[in-house]
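All protein chains of the complex are present and in place, except for one that has been dropped.
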Amino acid sequence: MSTRKTGVWLIGALGSISSTVIIGALALRKGLTEPTGMVTATEAFRELALIDLNELVFGGCDIRSAKPSATVRQVLAMSDLSDQSGQQQIETEFEKTLDDVVRGTATNCGEAIQCLAAGSNAGACSLHEEISRIREALRTFKKKNSLNDIVVINLASTEPSLELRDCHRDLGAFESCLEQNRTDAVRASTLYAYAAVREGCPYINFTPSNGALLPAIIQLAESMGVPVMGNDGKTGETLVKSALAPMFTARNLRVLSWEGFNILGNMDGSILDHADNRAAKVKTKDQVLARILGYHPHSRVHIDYVPSLDDQKTAWDFIHFKGFMGAKMSLQFVWQGFDSMLAAPLILDLVRLAEFAKRRGERGVMPHLASFFKAPLGVDEFRLHEQHRLLLDYAKQAKRDRPAAASH
Amino acid sequence: MSTRKTGVWLIGALGSISSTVIIGALALRKGLTEPTGMVTATEAFRELALIDLNELVFGGCDIRSAKPSATVRQVLAMSDLSDQSGQQQIETEFEKTLDDVVRGTATNCGEAIQCLAAGSNAGACSLHEEISRIREALRTFKKKNSLNDIVVINLASTEPSLELRDCHRDLGAFESCLEQNRTDAVRASTLYAYAAVREGCPYINFTPSNGALLPAIIQLAESMGVPVMGNDGKTGETLVKSALAPMFTARNLRVLSWEGFNILGNMDGSILDHADNRAAKVKTKDQVLARILGYHPHSRVHIDYVPSLDDQKTAWDFIHFKGFMGAKMSLQFVWQGFDSMLAAPLILDLVRLAEFAKRRGERGVMPHLASFFKAPLGVDEFRLHEQHRLLLDYAKQAKRDRPAAASH
Amino acid sequence: MSTRKTGVWLIGALGSISSTVIIGALALRKGLTEPTGMVTATEAFRELALIDLNELVFGGCDIRSAKPSATVRQVLAMSDLSDQSGQQQIETEFEKTLDDVVRGTATNCGEAIQCLAAGSNAGACSLHEEISRIREALRTFKKKNSLNDIVVINLASTEPSLELRDCHRDLGAFESCLEQNRTDAVRASTLYAYAAVREGCPYINFTPSNGALLPAIIQLAESMGVPVMGNDGKTGETLVKSALAPMFTARNLRVLSWEGFNILGNMDGSILDHADNRAAKVKTKDQVLARILGYHPHSRVHIDYVPSLDDQKTAWDFIHFKGFMGAKMSLQFVWQGFDSMLAAPLILDLVRLAEFAKRRGERGVMPHLASFFKAPLGVDEFRLHEQHRLLLDYAKQAKRDRPAAASH
Partner (left out) sequence: MSTRKTGVWLIGALGSISSTVIIGALALRKGLTEPTGMVTATEAFRELALIDLNELVFGGCDIRSAKPSATVRQVLAMSDLSDQSGQQQIETEFEKTLDDVVRGTATNCGEAIQCLAAGSNAGACSLHEEISRIREALRTFKKKNSLNDIVVINLASTEPSLELRDCHRDLGAFESCLEQNRTDAVRASTLYAYAAVREGCPYINFTPSNGALLPAIIQLAESMGVPVMGNDGKTGETLVKSALAPMFTARNLRVLSWEGFNILGNMDGSILDHADNRAAKVKTKDQVLARILGYHPHSRVHIDYVPSLDDQKTAWDFIHFKGFMGAKMSLQFVWQGFDSMLAAPLILDLVRLAEFAKRRGERGVMPHLASFFKAPLGVDEFRLHEQHRLLLDYAKQAKRDRPAAASH
């Protein structure tokens, strides 16, 4: 039996993706389901000494305090699990995990998010105090569970975009801002990222919130030997986009228009119903196309909150293109997936790969994880298949590099 | 000015794809349209000394004798050409090209096709005579137009599948069959392929007809230094399939079912309305999936003849897949394209690349052309993006190999 | 408390629609769900003295003997029921109901269905004996449960079409066939229908099986004062078709082609995967269009068995139409519904309305129920909205006719 244990600290721990991550990991450990959807469960990663799901301990924070009711049942209703007694065990263990979730911060997150944090003292304490509180929570989590390491994952709601200024591009200038308590220069995600990296914890930004992995924080990660990566998990419409757009390039077909309509009904959708928050999301979704095609077709991405859909995300994309002799043709697709079920296995992949990278001594951004993100940091490649190749090449290389594996 | 001229000999010269090839080439020469849809018009092929469209001379054969009425107008109606006088010039030149189209053969092609050839003496003469007739036609075409070379392209209707026997796997055995006038051992496409290769002409099988590039004929091509390639041009639904299926593999999502419904209204559709002919087509379409995924999901491909659609091909694909915790999700797409407009630029690409390969001394199958075909010969790669890489790698290598380019 | 009780005798009682009918009725009685999807729950039927769901007793027969495992859980997984203890009560009562299900007959039903009835003595006894057995079962059901009446509903798998002959058009001739044990002149559904009507039980044919309500049997129903109706419940694609097709007529738009592709994964789909059974179904689906439009557009209906879909039926319809100046346009729709959830409330409606008709002294076919069927007997109206008006007019008339209501 391994005694190595890794913490998974979820920001937004009471949200539906976090719940699905925890419930899925519990089900996998019990052998009640297969690791479908986990990239690291494929052949290419078999011989890498990635951490086992049994070695993960879940914790985190949330700005809400109420535990989600009926979550386990909702998640299982989407699944194919049928073992009744197994389900009850999962429910019990899941509830226990949530007991340790601590209060999060909503500093400068915008109204849509702050009103979720009813009763919280958002902004009541200084940036310095907030950061200390987060660092303290990470240390407590580590000690209490005898963890070797912690990976921090941002799964909180999309914040309004943060306008990048000079102070965000230099570590010294940035830390001055923090000392001067310049609340307008940060968002909650900034504080988490800074605290995590300062504590030596790999940080993954699965959200579009650009306040998280600011250039200054990446500098800090590099200097402290902490691997980080983001932004914005690529789970649905954009995933398909990044698989399909290269087809038009390969055939020299000219994309004239690519219109995308997304409807979804979970908390994520409810937050994105606010113009500021939606703008941040649309931005990361929209750039993919131009980067793959090499030109800007007419393109808009719409996101609409449709409560009746719950966790089921539906996207209709209409692609108008020009072929031989200017003939106009079209391709439409409709994607219908459960948002949390698509995201959760990737979170587990990212935890395993971030922990592995830390162990291997990697620092700063991890470009080999580009395929997981809509707006990958430090990589100019947006084509899914080329991004996937980066990951496979990394795995091959890592297999050749013995020491890392041996150290486990 | 180049004095090099290459013939393009189209089998099925009076069909809609052939017409579009010729009309498109005429429009491109006159600068009335852009080479959208032509892969060889992209940057990667710029410095290769591929033959120019001005150097192509069109000819061919058909089992029908009536010239297509109103074809130019139909093709132009799908296009964005607006120059009226240019259009009239194209019409005139197109008509002239068709004057030289010779009578084709319908030997053992099945009822659906043979009834197109009303008034022809299908099967009246021996295999030997038919082959001689075709070879003679190729020589006449070459002489009359002072051609350096001819590329033969099979664009005829899909024949019923030919069951492969021992006599198809050995050149000697196969030629004995021809001598013994064993009509059941060949289809029309076999005679064309054999005649072309014997005449030293590169042969491209753009149809699913498996009687064309039999193993014995590929042997002949290798020994005579003739490049050949097939089978079945990848223009629509299968193109999308080969771009999308790898996405599921990359994400470890399990495809449960992939149902494809194709409706189309042109002559191709009318022939595929016959069970025997459709079976041949469905076969090449259907294998792609299992080859990419590595397992067989539930999958059927339907093709239905819907006359009102004319050249517009519409396909609905429903992909049912399993993700994390067994959650079932789906992706649907609807492809609406003009069949001939999708095929024609690829034909021009294949002509240019086959002529180039011949000049470079290549022989037998051309695996670097895999991306153009649903069932590429001599290649195990079915993922579009990897197939495209094969082509780009070939282009890079060819640029390094000076002599071929120099010889032009 | 009412003491009036009506039996619902389900042919195919162990199938998924029957299960959903029973489970739904149990849930409604307990007030755990709303009667959404039940037409008779709308305002227009409020003052009619229709029988209450509390007054129904379920029973029936099936050619299979194994009780469906996990059915209740499957049905509830599609539903929005959340009361856990209520669910367990339903499970218990459902199991009890199935205890009384008797062995059915598979006489001359074709291979696909007969192989479901493994171990049964299909055809071992004479037609006379089979009919007696069914009548005896109905009488036992009535006595045991002190029922005032029984409504018999055919929910069995689709049988191959029965070719109508003279002997089917005259009651005397038909009964001679039965006496002569002419197995080829009947199907299982014929025996059920005959037995039901002879016992004075209203009979509803919710399947496409044309052997059920033969002209001779309708004659018998008329003479015995028994109301009957069919054929083929209109639950999905055809429902939409009958709502949409009149739009084209109202606007003088010409439908050129209407192609329908249905995929489904339940037992119904599995049986329809057999050509003979599918042919019967496609027939009732296909005629709707021509009857509404007044002409025959190009039209095909495909049904494909896709096991991964389970009870979820998905249909893609492509409608190509011609407008002003011959311009071609299209409408596509995708219908995604749970087959049993769509059918079950209509069964409850039909039971209530058939019982009511019997009480009112109606006899023979019930044209006012046309909207429930793909191929309504005795009605030439196929437009959904006109059919619905027939039902509303009937309800209005019945309200005016006091005695029937009073007798209850």
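Labels A, B and C are assigned to the chains in the order they are written; within every chain, residues are numbered from 1.
Simple rule for what comes next: a residue touches a chain if its C-beta (ideal position, glycine included) is under 8 Å from a C-beta of that chain, and two chains touch if they have at least 3 such contacts.
Just so we're clear, the structure is a prediction, and the values are computed from it rather than from any experiment.
A.B. asks: Would you mind spotting which of C:49, C:78 or C:102 touches the chain that isn't drawn?
C.D. replies: Of the listed residues, the one touching the omitted chain is C:78.
A.B. asks: Thinking of the whole complex, not just what is shown, which of C:60, C:260, C:345 or C:376 touches the missing chain?
C.D. replies: C:345
A.B. asks: Among C:31, C:172 or C:326, choose the residue that contacts the chain missing from this document, as touch is defined above.
C.D. replies: Of all options in C:31, C:172 or C:326, contact with the hidden chain holds for C:326.
A.B. asks: Which positions on subunit B touch the chain that was left off?
C.D. replies: Here the touching residues of subunit B are 70, 73, 77, 82, 334.
A.B. asks: Which parts of subunit C face the unshown chain closely enough to count as touching?
C.D. replies: The list for subunit C reads 20, 23-24, 27, 33-39, 41-42, 75-76, 78-81, 239-240, 243-244, 246-247, 250-254, 322-338, 341-342, 344-345, 371, 383-386, 388.
A.B. asks: In the full complex, which residues of subunit A touch the absent chain?
C.D. replies: For subunit A, the residues touching the absent chain are 256-257, 259, 261, 263, 298, 300, 302, 304, 306-309, 314, 316, 318, 320, 322, 328, 332, 334.
The rule is short, and it goes like this: only the chains that are shown with their structure count from here on.
A.B. asks: Between subunit B and subunit C, tell me the centre distance in angstrom, where each centre is the average of that chain's C-alpha atoms.
C.D. replies: Inter-chain centre distance comes to 50 Å.
A.B. asks: Distance-wise, how many Å sit between the C-alpha centres of subunit A and subunit B, to the nearest whole number?
C.D. replies: 45
A.B. asks: For subunit C, jot down the residues that touch at least 2 other chains.
C.D. replies: Those would be 334.
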